[in-house]
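The complex is shown incomplete by one protein chain, all other protein chains being positioned as in the whole.
To keep things simple, chains are lettered A and B as they appear, and every chain counts its residues starting from 1.
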Amino acid sequence: MEQGFDAIIVGAGPAGCACGYKLAQAGLQTLVVERGKFAGAKNMWGGAFYGPELLKLFPNFCEEAPFERYVTRQRISFLSDEDCLSLEFTTPKFSQPSHNGFIILRSKFDRWLADKVQEAGAIVAPGLGADDLLWNENRVTGIRAGGDELPASVVVACDGVNSVLAQKAGLREELSPEDIKQGVKEIIEFPREILEQRFNLTGDEGMSWAFVGSCTEGLPGGGFIYTNKDSLSIGVVAQLNALAERKIQANDLLEKFKTHPEVAKVIKGGKLVEYSGHLIPVSGINMLPKLYSDGFLVAGDAAAMVLGTGLILEGANFAIASGIAAAQTIIRAKQENDFSEESLSYYKRLLEDNFVLKDLKTFKKAPHFLESPHIYNLYPDLACDLAQRIFISDGQPRRTTWNLFKRSLEDKASLWQIVPDLIRGKGAI
Amino acid sequence: MNIIVCVKQVLDPDIPPAKFKVNSEAKQVVPPEGIPPVINPYDAQAVELALRLKERNGGKITVLTAGGDGAEKVVKHAISMGADDGFVLNDAAFEGSDSFGAAYILTKAIQKIGEYDLVLCGRQAADWDEGLVGSIIAENLSSSLVILAEDAELVEEGLKVKRVTLDGYQVFVVPTPAVVTVSNEVGQARLPSGLGIISAARRQIPVWKAADIDVDPAQVGAAAARRKLLKLFIPARERKCELVEGETTAEAAAKLAEKLREARII
Partner (left out) sequence: MAEYNGILICGEVVDGKIAAITRELLSVGRKLGNSLGQPLKALLIGKNIEEEAKEVIALGADKVYIIDGPTFANSHPDLYVAMITGACDQLLPSIVLLGQTDIGRDIAPRLAARLKTTAAMDCVDLVIDSESKLLLQTRPVYGGNALAVWASESCQPQIITMRPRSVAPAEPDTSRKGQIESFTVEVKDSSIKGKLVETVKEEVAGIKLEDAKVIISGGGGIGGTEGFEMLQELAHVLGGTVGVTRVPCDEGWMPMTLEIGQTGRIVGPDLYIAVGISGAVQHMAGCSGSKHIVAINKDPDAHIFKEADFGLVGDYKQAIPALIEKCKALLAT
């Protein structure tokens, strides 16, 4: 590679692919390296993709993309050892474009994304891991991969939660256990009819089901079930340091979770076909690293851009949004032929203007409030309205739950009824 | 020395048994979603052997694959490992060819390339596990053949090949041009280099149709196949496993010994 690439993106997850796609479309010489045997090979998540980013990026996403189902029902369950208090939310809005969420399996989805990036004109190189950064004084000038030096004007670290590259670039430290949750997940296969009957789904309808309580034995975190085409994704997510302190293995939590009556009956008779685990950076804005330096940008999980409240776990949409912002920054830098820290600082500004950093700030103190069963069993009707406002993610900056809550009350309940909760609520947010 | 390597795209043989599915009606394997096909591992090892020979003797490595859409991926894999050139042989007429059809197609392509000292194949394709095509190509070219090679080197009289046997090995010296099928004893195939992957990604892999290699359509495709697949199914291999437990592993092991004794197995 005599003259090198305009940009080398490390990691073909949502962040890297979104960035690579935009850059390739703008005609920049772009290389996306992915250490996995293929894009998505080792990637896992819950998971559902919320918000309109995908549709913005790929207008006919619904026609082409290999997603499993739409999220048409969202259920939240609070578990004690045997009992289960559930709140389910459905609305016709969910089944009409733009859809509220897509349930997705990464191994298929990431590959589709990577192919899109390739079609757009970038080189996507699976089986190629970035081992190190190339430097010219304090400037990143490329990567070392597969025994070769690959120069580039800018390197974008989209290498996920552990981001070795962001560490090598000196933008962040090794993650500490209190900043991460561990997720483990199984994929359990069923004949499609049985699945649809159990969850009462038809066509492309799908359910996203979040659990809190006994599924993590009270540890910070939660459980989840997503309905795929003809399988279930079931898993638990728990704070790493808490697991360590209590000497509990995440997969033991999952095994126990699967025995909860409410859960056992929906997974009965299925065939376990896959087990996987992954880490999640969940301290949100508190652990957000410096996002740029000379010739270097960080996006997605690598930059800890994940929203991990008890009941919401979103990262892919932030990953994509940040990947796009990184691309816009690089396109601008290319025009001015200036890849200095100064020029790349534009990236931070973009993120501040769109929902990414706003949301992360919003949820700076994760609203445990959301997890108070009290709210839900006292005011189902109110909760439903609240849920709607929480769950519909329109890509606009989120209002705090507090504000949503207030607005819910205004038209749903009279103040005196809920004063006690208001007090708790206000404290929590 | 000029080497032609035949490489085939196959279902990833490393997929866990739970993910392997067949459609018995269609008599087809259902590729597991999300897991892309790969270069037949023995063929990657054939490319590896070719590269070692090239490193010692110079020359050019050309890879050939007969396959449908996406087949160029395995050619690109070989190129990213260090092969010089490659072609995809794809034509509607080729679909459903059996081993003899495939060997005929490959033979024609080899003859079109013309200049070669050695044709390398894998010992068998990890999908249908036939182990036929290499030998048939040798017959078609009426050239010398050594199967199950674990090593080869160029010598005056031709090619010296070490052939794996069940209890050891045999050494042959055969005249070139020769056909050699490669066994896994050759050792791990090298990983593609960074620049290799990039240059492969930039390459356009030419596609040869029947006419380009003057293949007689009557001799290929399902119609020309010499035998029919009547049935495809997953055999029931599972056994009922009794797990032996104990306070400690050692204790469990002792229990295991007792059980085996009771059952008169030892």
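To be clear about the criterion, a residue touches a chain if its C-beta (ideal position, glycine included) is under 8 Å from a C-beta of that chain, and two chains touch if they have at least 3 such contacts.
Source: prediction; values computed, not measured.
Q: Among B:Glu55, B:Asp69 or B:Asp167, choose the residue that contacts the chain missing from this document, as touch is defined above.
A: Spelled out, the listed residue whose C-beta touches the missing chain is B:Asp167.
Q: Which candidate, B:Asn57, B:Gln111 or B:Gln188, sits in contact with the chain we can't see?
A: Once the missing chain is taken into account, the touching residue is B:Gln188.
Q: Which residue among B:Pro37, B:Gly59 or B:Gly158 touches the omitted chain?
A: For the chain that is not drawn, the touching residue is B:Gly158.
Q: For subunit B, which positions touch the chain that isn't shown here?
A: So the residues of subunit B touching the missing chain come out as 11, 13-14, 16-18, 20, 22, 29, 98, 100, 103, 123, 126-132, 135-136, 138-140, 143-145, 147-148, 157-158, 160, 164-175, 178, 183-185, 187-188, 226-235, 237-245, 248-254, 256-261, 263, 265-266.
The rule we apply is simple: only the chains that are shown with their structure count from here on.
Q: I'd like the Å distance between the centres of subunit A and subunit B, where a centre is the mean of that chain's Cα atoms.
A: Comparing mean C-alpha positions, subunit B is 39 Å from subunit A.
Q: Which part of subunit A faces subunit B closely enough to touch in the complex?
A: 1, 31, 33, 38, 40, 66, 105, 107-108, 111, 123-125, 127-128, 144-148, 150, 271-274
Q: Quick one: in the complex, what on subunit B touches subunit A?
A: Of all residues in subunit B, those touching subunit A are 16, 18-19, 33-36, 191-198, 201-202.
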